[in-house]
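All protein chains of the complex are present and in place, except for one that has been dropped.
Naming follows writing order (A and B), and every chain is counted from residue 1.
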Amino acid sequence: MLFPTLTFGVFFLIVLSFTWALDRENGRRKLLLLIASYVFYGWWDWRFCGLLAASSIFNWAMGRMIGSMRESALRALLIFLAILINLGVLGFFKYYGFFIENLALALGQLGWERDLPLLQIILPVGISFYTFQGISYIIDIKRGEADHRAGLVDAMLYISFFPQLVAGPIVRARDFLPQLDSAPVLTRPAISLGLLLILWGLFKKTVIASELATGLVDPVFYTPGDFGGIDRLFAVYGYAVQIYCDFSAYSDIAIGCAALLGYRFNRNFDQPYRARSFQDFWRRWHISLSTWLRDYLYKPLGGSRGGNASTGRNLMITMLLGGLWHGAAWTFLAWGFIHGLALLTERAMGLARSGRSVISLVVTFHIVCLAWVLFRAPDFLTAWTYLTDWSQIGEPVRRLTPLLAGLTVLGLGLHALPARGIETAARLMARLRSPTIALITASAFILIDALRQPGVAPFIYFQF
Amino acid sequence: MSDDPHRDDLFDPSEDEIDHHRARLWLSHIVVITVVLVAAFNPVSLERWAASNPPSWGVETVRLTVRVWTDRMQLAGLNTPRDWITARWNALKSVRWEDLEQDDSAGEAEATETPPPPAQG
Partner (left out) sequence: MGEFPRLAARLAVAFCAAGLMSFASLASDTADESAPAELEVHRIGVFGDSLADGLWVGLQRGLRRDPRAGEIIQLSEVSTGLTNYVYRDISEKTRDQLALDDYDTAVVMFGSNDIQGIRTDRGVFRFRSASWEAVYRERIRDIITQLQADGSEVIWVGLPVMRSEGYDDNTVYLNGIFREEVEALGGTFVSTRAASADETGAYAPYLPDSQGNPRLVRADDGIHFTLGGYTRIAAPVVDAIQYAWDNPAPPEPALAEAGTGGRQIPADWLDLSLNGQAYICQPVDVDDTPLVARAAD
């Protein structure tokens, strides 16, 4: 089920009703949420429920063992194995095809053609997210930050909780498991926040992001050489807005749904295009991923504790893997490389520490946009054509319309709003009576439905 | 969750158990009224959802029921606000740069013409 569909809406309402009916019975409540999460996941493809369950049970069992052991070589081995198996599963499903294709390419060029096992491995939805959560579970237990005695239901629910299962945010074991110890308590401000986040997320996704994608970004990125300068420039800005709205919308809806069910997830985006340096950017963009990489990859590698050379190496490895995590393609790796290079350069020149001006904001934004071209383009040739093929640069505007330009400006303009505007609005809303809120909510739903495009955009080309 | 002070207070549970029940009641009122309002003022989305599924006894039952509901709501004119918004939005989508360059009155006339079908990309 995709979030912005009626099917999910009905599903969520049913789950919401039953969950709060089971109010004080925490055990049954968690079991209900677990079953609901598997129904949600099974809706995509029932065959992968088995994999999800196996991954969750495996991580729980390993966590039990590791948590009850003392510091020893065997314990270290078990931790290593657990992480390896999680990554192995992710690696197989996500990167097998990429690996085989490139191996075939390489062998072909060397003249050593082989009959390689060309399998079409179907990517289980959300595997990037739930394997990372599994690894978080193991490592948080190892560090003593999470309780290894957590029950099986708790652990399984942590890994497969439906709001964050498919598109994040990547929730940490130490943040979520304690919340499962007792039945949550509702507060009106939290409910208001949840409602606002869901509505705002739906608007960003179905109105801003979809419109920009279908009207401007997709057509220009298919054949960039055919388009003029203005179309191409606005397609890049448009994509920056689209990917921000798309991603942050899913996170917002996830956080909102969790809030309505009584659980708290951390913010995942914080007006990222306001960043005045790359270091700042990664504190604002996909926060759950960047903190995960920082805590579980960068710091264990040594972080910035070693000399400049080792810091640089650690940073680059982290960014390259972060890039590759987004998808099995060289362009994602290149995107990670650009960000890594930018971070390294910042560090080397001490830019992050010096006073940052609006110029830094503009420059950071544009380098981020340059990297987005690589992220979005299906291959290097398209990205190269996009950036360097000036033969049609004088072409008149074909795709950009006043509305699309307006949406791009709006998307960027959102970053000028007060950073904690939604919280303030939630506090205000909490004081209103329920019919008033219902009127606001209903109007918002009707508005969103009136503006959105009919049908759901197909995942033709990329899927996280 | 401690690194987000702006949100902390929103989730702070009240000491009083009664507040939790009141909040729950408040939420259930909101949900019920919202569902009724949306069903009344935007029934066409339900109908479209039912229509998009392959026909079977269950789907057709839902669809035809929703169809009757939609007809009645439309008769009462409840779909007018939504349709008006969609029409204005489509008009806005079909505005081109050339239209803006002309003077306001001519631009208005263009914007209210039947818009071309949106280029589905």
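Just so we're on the same page, contacts are C-beta pairs under 8 Å (C-beta built on N, C-alpha and C of every residue); 3 or more make two chains touch, one makes a residue touch a chain.
What you see is a predicted model; the values in this text were computed from it and never measured.
When the whole complex is considered, the residue among A:Ile135, A:Leu193 or A:Ala383 that touches the unshown chain is A:Ala383. When the missing chain is restored to the complex, the residue among A:Ser17, A:Thr223 or A:Thr424 that touches it is A:Thr223. Residue A:Leu123 is the one among A:Leu123, A:Leu321, A:Val397 or A:Leu412 that touches the chain missing from this view.
Take subunit A: the residues that touch the chain left off the picture are 97, 100-101, 104-105, 108, 116, 118-120, 122-123, 219, 222-223, 225-226, 330, 334, 337-338, 341-342, 345, 349, 351, 357, 359-360, 363, 367, 370-371, 374, 378-381, 383-385, 387, 389, 391, 455-461, 463.
Interface residues of subunit B with the unshown chain, by the touch rule above, are 48, 51-52, 54-56, 60, 63, 116-117, 119-121.
Heads up, the rule we're going with is that only the chains that are shown with their structure count from here on.
The touching residues of subunit B, counted against subunit A in their complex, run 1, 3-4, 6-7, 9-14, 19-20, 22-24, 26-35, 37-38, 41-42, 45-46, 48-49, 52, 81-83, 85-86, 89, 92-93, 95-97, 100, 118-121. Against subunit B, in their complex, subunit A makes its touches with residues 5-7, 13, 16-17, 20, 23, 175, 185-193, 195, 211, 213-215, 218-219, 259-260, 264, 266-267, 397, 400-403, 420, 423, 426-427, 434-435, 437-439, 441-442, 445-447, 449-451, 453-455.
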